[in-house]
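Every protein chain but one is kept in place in this view of the complex.
The chains carry the letters A and B, assigned in the order they are written, with residues numbered from 1 in each.
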Amino acid sequence: MSEAVQSVDATSRPLRRSVFQQIISNKTVWRGVIAIIAFAMLWEIGAQFKAWFGIEIWWVGKVPPPSEVFTTWYSVVQRPGYWESWYLSFFRVFLGFIIAQIIGIPFGLALAVNRYFREIFFPPFEILRPIPPLAWVPASIIFWPTTELSIAFVTFLGAFFTIVINVLGGARAIDIQYLRAAQSMGASQWDLFRRIILPGTLPSIFTGAAVGMGITWEVVLAAEMISGGGQQAGGGLGFFIWSSYMGGAMEQVIVGMISIGIAGYLSSSLIRYLGTVSMPWRRLF
Amino acid sequence: MQAATATKGAISIRNVTKIYDPEGVNVMAVDDCSLEIAPGEVCMIVGPSGCGKTTLLNAIAGFHSITSGEIYLDGEMLCGPDKPIADQGADRMVVFQNGALFPWKTLLENVAYGPIVQGIMGKKEARDKAQDILAEAGLADFSMKFPGEVSSGMSRRAEIVRALINDPKVLLLDEPYRAMDALTKSIMHESLLEVYDRTKVTIFFITHDLEEAIFLGDRVVVMTTRPAKTKKIVNVAIKRPRDYTVLSSEEFRLLVAEAKGAVHEEAIKAFEAGERELA
Partner (left out) sequence: MFFGIALWLVTYYLFNEGWKLPLFNKIPGPVEVITEWISRDPIFGMSLFTEAYHTNIYVSCQRILIAFSIATSVGVPLGLFMGWSKTFRDYTFPILETLRPIPILAWVPLAIIMFSGFETPIIFLATLASLFVTTLNTLLGVDSIDESYFRAAGCLGSKPRHVFWHVVLPGAMPFIFTGLQISVGVAWFSLVAAEMISGDFGLGYMIMDSYMQNKYVTMVMAMITLGFVGWLTSAMVRFAGDRMMQWRVRALALEGR
């Protein structure tokens, strides 16, 4: 078909534009930039209104303006305690998250594949699932000997329920034709599992993981805010926000919020990246 | 050609070229294609999958633009150099490959939809008329069902009814019976022929099934592989009204043979190119 491509002369367009050129010429990108700038400007005006014109605007009036947040950010970023908080929070998130995947994925697959397992374990699972993970925090603190373990447990719970539901849904949605095709080619039960069910469920595993990641961050944050962040100083980003609030440093609170937003975004991007890498057959779309 | 009862729906495709630009790599779908379709004619377009036939249909219907050339309907320009994309409208009704009856409306509501939104009829009037037309098509008992509840044959028939209630000049069908089994298909063919005999609407029908093309059509236009160009035109002089006995007639078999050679050549080329078909 390369003849068709070469014979084009009706419009003389260059073949592939560079990625950078594509981004710059894209209307959508510019509109996005304008929107964010407009948002920041409205925020600045709203927050500064009292100082400039004497009237306080509801709600926004009490929020520190972006200009102050920015200057605070600059000084916060230079403190090692800030980066320690990042490390601590990330550590907790990934710990709980990974354990949830290790236990949750097999659990979900077992539920999908084995009827007896499902009949026994699905009902209690469904009953415990609606209880918000945070409701478990006090129980977890009582139960586990250390604070770290109790936070890890609650984090685990948050991601666990999500991943199991996603795996279950994904495994059951696998087109039965793939299974039959494999069987007709002589696949054993184990083969079926390894070569059809597992890869077929991968997309749901990654979706579940991405959503679970978001929940995990929420939970870690809450746990840090409620339980005082643990014995170490600089006990995580949640603790950073809470203690900044207690100390009346609202600019720092916003710096913390944005930091966590970035941290959460990075974690989800990592998951999405791992997803694309492990599922090359999806790359074309 | 057809009796003088048909006076509208003449399509004139002149030197139409269409170039897509996915990802900055130009793909020519249609190359300088010209075709004249008389009013009331059943024009069948045949060619290998993905050769660009749907692009032509999309251009006539106004779903895609054309890069150069012109298309006229009854002397008025639909699209051309100043107006690369035609307006969509009820004068050119489309029946889609995978069916596009609104799944959330009953068959009756689907059929009544056109006249209501165009402001031609009030709700009650439209529904009554829809019920009548559905009854004519043998679907009276199913009018209150949703498309998801009836067989594909019925929903496709209902889709044609939905198109025809708007009294279009042209009926554009994009491989509408592709996904059906042979038995349902033959019923659909007879149903379409019956509808055509009544209304004499111009039909632009895309298919890859040569026998379907010759059975239904007045002319069969064989297209080349991508980029599409007219390769051969076969005139089907079988008298109307036609029924299934035509399928075993000598005339029919000769016509199939005539068209087959051309189609087969193009099919091999398309197979060897092995590209993914244009959606």
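We adopt the following convention: a contact is a pair of C-beta atoms (placed from the backbone, for glycine too) under 8 Å apart; a residue touches a chain by one contact, two chains touch by 3 or more.
If you're wondering where the values come from, they're calculated on a predicted model, not measured in any experiment.
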Among listed residues B:79, B:93 or B:173, the absent chain is touched only by B:93
Which residue, A:63, A:113 or A:198, contacts the hidden chain when the whole complex is considered?
-> A:63
By the document's definition of touch, the residue of A:66, A:208 or A:238 touching the omitted chain is A:238
Of B:21, B:132 or B:149, the residue in touch with the unshown chain | B:149
List the chain A residues touching the unshown chain?
-> 27-28, 31-36, 39, 59-60, 62-63, 119-124, 126-139, 141-144, 214-215, 217-218, 221-222, 225-226, 238, 241-242, 244-245, 250, 253-254, 256-258, 260-262, 264-265, 268
At which residues does chain B meet the chain that is not included here?
-> 61-63, 88-90, 92-94, 96, 98, 100-105, 113-114, 117-118, 146-149, 162-163, 166
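Definition applied: only the chains that are shown with their structure count from here on.
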Quick one: chain A and chain B, Cα centre-to-centre, how many Å?
-> 47
